[in-house]
Every structure is written in C-alpha cells, then in structure tokens.
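As you look at this complex, bear in mind that one protein chain is not there, while each of the others sits in place.
The block that comes next holds chain A.
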Amino acid sequence: MTASDTHRAIDAVWRLESARIIAGLTRMMRDVGVAEELAQDALVVALEKWPESGVPDNPGAWLMATAKHRAIDLLRRNKRLETKQEQLGHELETGPDTAEAEIDAALDDDLGDDVLRLMFISCHPVLSTESRVALTLRLLGGLTTDEIARAFLVPEPTVAQRIVRAKRTLSAKRIPFEVPPEAERAARLSSVLEVLYLVYNEGYSATAGDDWMRPALCAEALRLGRVLAELAPKEPEVHGLVALMEIQASRSSARTGPSGEPIPLLEQNRGRWDQLLIRRGFAALLRAERAGAPLGPYVLQGAIAACHAQARTPEETDWARIATLYQALARLTPSPVVELNRAVALGMAFGPAEGLELADRLTGEPALKSYHLLPSVRADFLARLGRSDEARSEYERAAALTRNERERRVLLERAAACAPGKTGP
C-alpha cells in the first residue's frame, strides 16, 4: 500500500468512525469542542503512524483508544491545575486504573445513543440555522470546513468561524449532552429534522456549490436521516422525512434532461425512477404509520411523494388523495404554496373549475406575487376551461416571472398555442 493509498484509507475510516468517536468523547469531556479536538489529535497520530505500521485491524477502536488516552491526560492535567472537583477527576484520584476502566465501560455501551445526543446538540435551537448546518456536517458527516464552504458557496473562514462560534456557544451556555427530556423533545427533534431537510434541499435544488458537492449533500442528509431513523425508531416524523428524501432521491436521474434542463414530475420517464429507493421510502412511511400518532408535516409530504411514486403513469395518479393530504398539510403548516399545490391536485382530481376557484383566491397573496407557478397553474385551468384569451395572458405573465430559460420557452409555447378569441369578444 502506498502512502497516498493509506491516506485515502485513513480518510475513509475517519468518515465512517468520526461521529461515534466525537460522540463518545463528548460524553466523557462534556464539551463538544474539546471532544472534536481530541478526535482530531488521534487522527493526526494515525496519519503519522499508519503509513509505517499499516492500518490496524480495528481502526475505529484504535482511534478511540488513542483519543481516550489523550482525554485522560487532559483530565489529569486539569485536575492538577484547578482544584475544581469534577466527578471524573475524583475517580482519577482514587485510582487511575479504575477510572480508566469506568470510562471504558461508559464508552462501550450506548454508542448509538451518543450519536443521537450529538445530533441533538449540533442541531440545538440556541444556534443559528447556518451554524447548525455547518456543525452537523462537520461533526456527524465528517466533512471538512473546505467541503462545507464549497457546498454552500461561502468562504472557508466563514464556515470555520461558524463552527468555532457554535462550539463556544454550546460550551458557554452549558448545553447538556443528552437526549432532550419529553417536554422539549418534539421541538428539539423538529430542529434536527429541519437541519437534515435543509441540507438535503440545498443539494437537491442546488442554489450554490459545485457539481460534486450537490449530490454529496443529498447523500449526506439521506444517510444521516437513515441513521436517525434507527436511533429514534419511535418518532414518526423521522420516518416521514426519510420517506420524503428516499422518494425524492429516487427521481434524481429522471429530473434533468441531457443538457441539464429540469424535467417536471409529470413529464419524467418513470422507468428511470429508482425502484429500490421508492421501496425504501414506502417502508419508511409504513414505519411512520405504525407509530399510530397523528400525521405530521413530514409524514404528509412523504405520503404525497409516495402517491406520485405509486402511479405507473401520470394518469394513474391518485389526485383526490393528494388533495386530501395537502388539505391536512395546510391545516398543520398553512402556506400559500401548499394551497397552490392543493389547487393543482383539486383541479386534476375534480376538474379545472374546482382548481381554478382555489387558485383565484390566492391571487391576492403577497407571498405569491412574483411566484411564476401561480399564473402558470391558473393558465392551465383557464386553457382547460376554454377561456383561451385569459389563459394566454396568464401564460405570458408566468413566462415573464420565471428565471428558468427552458421553462420560459415552454410557457411561451403554451401561450402561443391558446387559440385566440374562443371566448373573447
């Protein structure tokens, strides 16, 4: 094995193990910043030793043991410097061997729970959204600050600063390393889910970053979602989000054309949808439903995605069910965009007049003022109702609002296809 092979192997080991190592060390040191530094130190030792000695049999355990020894040294030193009596420090006094054994025992069980605690701490609401995202990708995804910076198209020092500040905030506010108590749990969990979905969407809708990082962000969010689903199996919203991400990911190769142009859902070649991911999405939804709780926003969105995935052709889509799901979603998280989606579903299920009625009610919404999909949806309904003149002007309005060139062309084609004067004077 050459030195660069070893480095790549070490990098892979780090990616696979770092979250668990940092999580275990955080439990020991009660400080996520110190824990990460210790883990990094262990990585540096590995980078020095492994090219000579070869990668050890159990590299994760090796890294953990190395980091742990440094942690114990640090605790001893702190103990000597300060007279402050920490529980661990006290045990060190009574005998270093027992202390070490106890730390070993503490670190050996519940590694999974430690990772869950790490997710809760890195997505803590006391941090800004940007910090939560950066810290999660760093601590749980093992991404470098450079990779995070490239993904979000921000300078690397900005990301580094966000992470440093986040760690400092967690430490200063003495945020406990724990699975939140029952009363806080729902809010804290939704903060974790929000971060994962944000990372996923950043990759999926690609507002920034280079081509390599975009799919990597989707993959990372999906991976962390799957991990979370195993660690918190009784939380239906976690399964709902996983279902949503799995099903959206199943369409990734069908959603762009040969020159990178976006292809809308109903025009995609369904033969290119990834059936394995679709099945995983369905399985996640079943797990969510089995929890028996009232359906939350992620489960509802997952269920809507599943409705589309289930239809072999666009015509087979169960629009009535989708409309019902959007209605439930609108009740939980009211938003004009959700209402517009519901209007589309209603129009597809019960005819253009019904869809148009709801869409018309949205024309006064300030949030949709420059949203091209509102006139575009209204135009489709108007065209289907034979009100061609109105349809044409709505298509033109939509074309003027969209920022996507291909979409603009399609909308203008549709405007031109509206035969003039059918219902006009």
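Following the convention adopted for this analysis, a residue touches a chain if its C-beta (ideal position, glycine included) is under 8 Å from a C-beta of that chain, and two chains touch if they have at least 3 such contacts; residues count from 1.
Everything below uses one rule, namely that contacts and distances are computed from a predicted model.
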Name under which UniProt lists the unshown chain, selected from "Transport system integral membrane protein", "YCII-related domain-containing protein", "Carbohydrate ABC transporter permease" or "NAD-dependent dihydropyrimidine dehydrogenase PreA subunit": "YCII-related domain-containing protein"
Of A:R223, A:R321, A:R384 or A:R408, the one touching the omitted chain in the full complex: A:R223
Listed residues A:S53, A:S128, A:S253 or A:S335, member touching the removed chain: A:S253
Residue among A:E202, A:E235 or A:D274 that touches the chain left out of view: A:D274
Positions on chain A contacted by the hidden chain, ascending: 8-9, 11-13, 15-16, 57, 59, 112, 216, 219-220, 222-227, 230-231, 252-253, 272-276, 280
